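Only a single protein chain was left out; the remaining protein chains are all shown in position.
By written order: A, B and C. Residues from 1 in each chain.
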């Protein structure tokens, strides 16, 4: 149960939110100027990094507002939360690097 | 029952404190039919031991006799099935006898490693709770209590939980410890008494933290005292799942003791030393009368002293360490017991099979009768003469494994601590601390000190401060630990150590023979010499099994776990996984324990009943059923309901003797010939306001909305960005800048989210706002040629004539009885029809008014099924039934609603090669040529002449039937379909396989009645 | 007393050091990577190849899945590849000489709403024409096929029917992996564990090797079969994939004497369950909402699932949740896989199997091997190329949008 710090409501449990996938993927200014390939990129291709990821959430049962977050997809830790329309803050120094493994068990380190 | 030489017995009060039992409250439990006396406070296991019955069900695969090994959740052997305590309730399997409280009258049976599921449903009450705290302390042993005390006194909200029924943790197992000069258990109880008097302190007994999740979210299971005693009254939860969000977490979860791996180490009577001590001191239950102790560390010496005090003979203490520690020396001196150092147990003798007349079951079958030991060399190989002493019990301690499940569940790292010989936290998880035995603290003093500091610091980190007081206890310096991972049997041809040690085949070589460990010229290790060295008792897995896995080429502990199934049973390897690691490290040359590691811990820490986790989400409460204000009328009038999203909608209203077809034909006929009415309140409704609202709608809908006149409505289509239809509905313009959008019932929430998403994330500067008003309004559809008559009567203030109240217009008015209403002329059936919208409070009254008024025309209530037929006869699409996420508006024959002039969400996608194809699947009508066969919804269509034989392979399909009904109006069955290039196949006869035969089907227009739309105006 | 599972062969695979180069390198030692290597060797004569696995062999989703095997998919393209896969499953135990407990005990997909029923019938009808064994069962027939299901209509979402595929079933996941591993090891394929690919060596637009934590390894061809981690590798190689990696959880109970004869799936209430060979109940949960590589998810997902399980199977009430875990599944927009060349020459990708690729293991390996060996897709994976996202010819296996009225 992630604890998500809604910029308007403060920390609330994950069940109050909906996930919105990658942040900063604007609707193309002129979709008709795009090749089919580029349009497909807009429709279906999203970053999927292992580590910090700028993504969108909406506080669905709370204030109903969309916002952005940077979350580490390995540790699930939120590194930043920021409003829609703002550029991603620099989080590289904000928190320790994500460490991988549960313990030295020789298991898949993720 | 033949008399046994019962070995275990209840110890007199002057010889044992028996902290945990109430000797005045005698009760009886029944195990495998034998009645067992017990005291309140006993576990089933302690009652059995006190009765000299420590034998349990045999082992799962090999059927070897087994006995109780442990005294807590780590028990691998003694699994019970508990009979239901109330008639009709289910029995429950796979409960360790060590964790089940003895309750008067309880009856249980031993299991052989496998449970039996009881088909009886479980009507017990289960509950869930969400709480928040500043500090959560898991484990109410000395470390946990010290932590809770320091945290709570600062005023910080503090929750302390422990799986045990009493506070004290390991203190309950002891007898001579003191804390702050008070007897330790009394100290614990007094501390808890003071704490529970604090306002923001909560102590939960019988509560196990089973999982630790992100941001200090800990899930715990509280078992009511009546858990197995059952007959709880309504509302008294048998178990309650706590969801605890904590600012800080202190883990004080203690440590589990490890057994030793030697030949026949699984015999009844071989027990963990700590457990023997727990039984003795907490339950006043002596496990035996002659108890040999075998150890790798100092912990058994307290047991030695306690046994001595209780008058129980200890023939010898076998200690792997070459030299006695100070602690060992002192205890041996004080008790006069014999200690043998640098030695290990190498085998045991046992009772023969129990005689056939032994209806008392398994009490002594296979029980230890003698213990053999020998000195061992540096790596644990027997090096000297073997000595055998008679004994009925062997208490072993192979070291301790800190309980770090909750730590590692949060990706906390561990490191191998050589001195402690166990995995300890490398560093706590952020926002947490680990204290006491769980942190490798060996002495009581250290445990208290770590606990107190952690509790104090945790509170301080939440902003609460207080003075720090560390409870004191006599601290003795811990002696060394000398782990033994496996102990060869004397006389075995070769052990896995020493000069003739076998080894796993070199990594790159495949063995040349079938013998796995015959690599490199070394003599084969005979697995049979290792076939009774048990590593995982519950899974019946031995060193020989590990040898096989390693021999097969497996190196990772995760592979060996899966090859052997070690640590995958009920106990999840609590006593076996570190031993397995030790064995593997010994077999793989050069491997040190740390690099082998253990397999991953996963939640839950201990097993939890499914029903407890389901909680109150059962039956009626499983998921909300949403209903309209008119629902009571529907129920009273015998409606059959359909689930649409979370809503319950009337599907049809059967009259006596009618099946669905009859009812629907009747309802349809009523609408086509006179008038019917339907509760359409479930449609989503969104009120939209803003100067940019028209432009916004233009971007969202495929068709134009800017020019829609105030007072009028328009049907609109929405597509996803991929161009596929995703919702539809009528939107009315209430004012220049105000619209009321309707959506499908199931789509309502999704559409509102969709609008908000585009507004907030793409076009935040647009002046437009959305508010859901779905439940503000009840909507009553009144349809059929006589609907105008009904409306004219109920809404006397408006002129309902066609010329003055046109199609897709609406009027605000008051109904004849004064109810405020907004009436629209909308049709989803092709008939003249109206929708009467009234504020929710008046929904039922308005419905009844329509009903009363319509009586003279035989007004008929109809449900969703009739609505489906009516719209299908008109060729109107139902999104989600006739479409499936792959259908564009053009495919659905609604190209007319796709604007050529403006851009809208999804439009660009129509230009893609596949989406632009002219021969996509099109929405058409289908008529079975014989005029009588009703096609299946979901029936596939194939071109005429297509062979349908298994030999011909997959049969090419050209489409499928999306909707299919009997039509009262057409007097025949008909359907709608998506068919490849369907618009260009009008009149073509295709075929549909129906129940083994092929039916000829004509492709037609999707509009079956009134293509000119004349009925719409009445 | 419980029967023990069949003994494993005494020898499975070597643990060689990597050679400087191979004709082909497969990245990812899950089921798909193993099967790909197997068919490369068997069908295309390529044995100078290696599988590179960052952790322990088959320790990814292969170790975590609920092992359901079926081919009753809606669209022709899917039915074809999954049915091909089932046919391979049917012959593999003998071919690999390894009893991996493939048990064709049938799979029920429950319908709980009218819309479910319509979709189910549509799928069954399509399956039958596609040569996939499938039938629609009414509730009383469901009860017959699986007597422990609660088919009474006084529950929130009563069972209104089910699709049934008798040839569907389960197999023991680890054993499947080891069966392939043993076979390819014997054919000379190198299985290299604890070897993480960290980059790609390119000559112009052509891949010629990989960088790993165990050094550079040359390769004539490279096939990615890294499931949830495919995007990470694609990033390193310099192209994008239309997938998102999500946590998917599953759980087991302790062992019980057999009560559950088949496999039951319900999309509507999100539960799927079988009783595995040892006797444990194996249940799959819903996908967690967010992208995640953590191999773990939220407990509320498990609780939801327990509620659904107890509603449908009252007999499970006093079974115990023993262990939960998560995998990293690679989801696509249309819930169909990608088996395709990539924008980089001689680099191929097999991914996007999401929550359902165990069943596809042999089929994926078969077609991916063909694609790698010949440079062109096999007819069975022709529809599953990356270009479908451009043309719009998606193969949407989500089922209908779930909207009605």
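Here are a few things to note about the model shown:
Throughout what follows, a contact is a pair of C-beta atoms (placed from the backbone, for glycine too) under 8 Å apart; a residue touches a chain by one contact, two chains touch by 3 or more.
As a working rule, contacts and distances are computed from a predicted model.
A single chain of the complex does not appear, and UniProt lists its protein name as "Sarcosine oxidase subunit gamma", one of "2-oxoglutarate oxidoreductase subunit KorB", "ABC transporter ATP-binding protein", "Sarcosine oxidase subunit gamma" or "Dihydroxyacetone kinase-like protein". Every visible chain touched by the undisplayed chain in the complete complex is listed here: A, B.
When you scan A:21, A:49 or A:62 for touch with the missing chain, the hit is A:62. Note that of B:840, B:946 or B:981, the residue touching the chain absent from this view is B:840. When the missing chain is restored to the complex, the residue among B:234, B:385, B:656 or B:901 that touches it is B:234. The omitted chain makes contact with just one of the residues B:820, B:858, B:953 or B:1013: B:820.
Remark: the residues of subunit A touching the chain excluded from display are 8-10, 12-13, 15-16, 61-65.
On the side of subunit B, the interface with the absent chain consists of residues 125, 127-132, 157, 200, 233-237, 243, 245, 616-617, 620-621, 623-629, 632, 647, 682, 687, 689-691, 735, 737, 767, 769, 771-777, 796-799, 801, 804, 813-814, 817-820, 839-845, using the contact rule stated above.
Here is the rule we go by: only the chains that are shown with their structure count from here on.
Subunit A and subunit C have CA centres that are 27 Å apart. In subunit B, the positions touching at least two other chains are 213-214, 217, 243, 411, 556, 558, 600, 722, 909, 912-913.
The residues of subunit C that reach two or more other chains are 55-56, 59, 294, 298-299, 333, 390-391, listed in rising order.
Touching subunit C in their complex are the following residues of subunit A: 1-2, 14-15, 17-19, 21, 36-37, 39-41, 43-50, 53, 55, 71, 73-76, 106-110. By the touch rule above, subunit B contacts subunit A in their complex via residues 213-215, 217, 243, 245, 408-409, 411-415, 423, 426, 556-558, 594-601, 721-722, 753, 756-757, 760-762, 764, 903, 907-909, 911-913. On the side of subunit B, the complex with subunit C involves touching residues 58, 60-61, 63, 90-94, 112-122, 128, 211, 213-214, 217, 219, 241, 243, 411, 507-511, 514-516, 548, 551-556, 558-559, 562-563, 565, 568-570, 572, 600, 602-604, 607-611, 613-615, 617-620, 622-623, 625, 642-645, 649, 651, 682-683, 722-723, 726-727, 744-747, 750, 864, 867, 878-881, 883-886, 909, 912-915, 936-940, 942, 948, 950, 953-957, 960, 962, 993.
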